[in-house]
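Reviewing the structure listed below.
One protein chain is absent from this view; the other protein chains keep their places.
When the chains are written out, they are named A, B, C and D in that same order, and each has its own residue count from 1.
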Amino acid sequence: MYLGRVIGCIVSSKKEECMQGQKLVLLRPQLVNAENPMKFDAGKNTIVAVDGLGAGEGDLVLFCQGSSARQATGMKPLPVDAAIIGIVDSVHIGGQKTYP
Amino acid sequence: MYLGRVIGCIVSSKKEECMQGQKLVLLRPQLVNAENPMKFDAGKNTIVAVDGLGAGEGDLVLFCQGSSARQATGMKPLPVDAAIIGIVDSVHIGGQKTYP
Amino acid sequence: MYLGRVIGCIVSSKKEECMQGQKLVLLRPQLVNAENPMKFDAGKNTIVAVDGLGAGEGDLVLFCQGSSARQATGMKPLPVDAAIIGIVDSVHIGGQKTYP
Amino acid sequence: MYLGRVIGCIVSSKKEECMQGQKLVLLRPQLVNAENPMKFDAGKNTIVAVDGLGAGEGDLVLFCQGSSARQATGMKPLPVDAAIIGIVDSVHIGGQKTYP
Partner (left out) sequence: MYLGRVIGCIVSSKKEECMQGQKLVLLRPQLVNAENPMKFDAGKNTIVAVDGLGAGEGDLVLFCQGSSARQATGMKPLPVDAAIIGIVDSVHIGGQKTYP
């Protein structure tokens, strides 16, 4: 899994039938800086993930990719390759709380 | 999933039998610019995806990769690893509509 | 899926039993140039794919990766993650035929 | 699989129900330096993996990605795409022990 920040959402009306009602959020991956673990570097990719947990813009989340994303609640039959599986409370590195 | 722009299509007559009649489009991934979320950066990759939604050249679409692409309508038995699963109406970032 | 050029082949005699008789070709990914869509840029990777379609050196092909590659004819039980699924006749971008 | 160093952990209380009780660690991939195999280069990615083996911060571990991660003990139904599958005792390159 990877850490990501929710930066927005998308709206799509013409889509696979089974995707009706699924909330689609935009994520920017967050990588722990190699020199300063208190800092996240923003990844370049923009990932669209299904959100079944009610994440809000700005939240740090944990997301799963590939076919395993379909193990998230209610997603088994969906054509999805990314899902939010947790909202992150805190990150701990080297014995310190580095987030929030 | 990722966002992509439909840039063209390919024609292949000698192909896996089961692929007959499938529309194959060329996609260029679109990444939200880190400094200016109103702007998309074009990814370097060229992805070929099956299109069952009738996307047209220039459309911004949502596509799914890997084995999950085969969850799109009618694709379960196909040797495909990318499928368009939605045509994007709008993108919203930081409380603003950034597309279209 | 991705576009690739067949650049060669490999021979392996000591291999998984079930791979006997499978033709293994070397592919170089082909990416549509962002400025000039008439041009392909060569990717850096070298991919080895199973070829069940009789592709020849120099051919532009469509290949599928991951577990979906095993949906190609006769490959379900094989330990393969890349297969040629079509030989490309033509590529069309922005209303123009850009290949061949 | 890849080698990774355990650099920390994350806490998430709002998550997929089935993820309750799973320990989530942060990994930094470790790549063998091309010139000096005694040295590891740190990868840029930050991976979050499920740890069922009791790895500690600083440990060098072996982790598996994708749907295969769900073959680790007790993970079949979970939406996880990365799992620690071994704690590394030693690495041997060119007839020499290069780690620890």
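Keep in mind that, in the parts below, contacts are C-beta pairs under 8 Å (C-beta built on N, C-alpha and C of every residue); 3 or more make two chains touch, one makes a residue touch a chain.
In this text, all values refer to a predicted model and were calculated from it rather than measured experimentally.
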### Task
Taking the whole complex into account, name the chains on display that the unshown chain touches.
C, D
### Query
Residues of chain D in contact with the chain that isn't shown?
1-3, 30-32, 34, 37, 41, 52-54, 62, 64-73, 83, 85-95, 98
### Summary
Interface residues of chain C toward the undisplayed chain are 7-19, 24, 26, 28, 42, 44-49, 57, 66-67, 69-70, 77-82
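The rule we apply is simple: only the chains that are shown with their structure count from here on.
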### Residues of chain A whose C-beta touches two or more other chains
66-67, 69-70
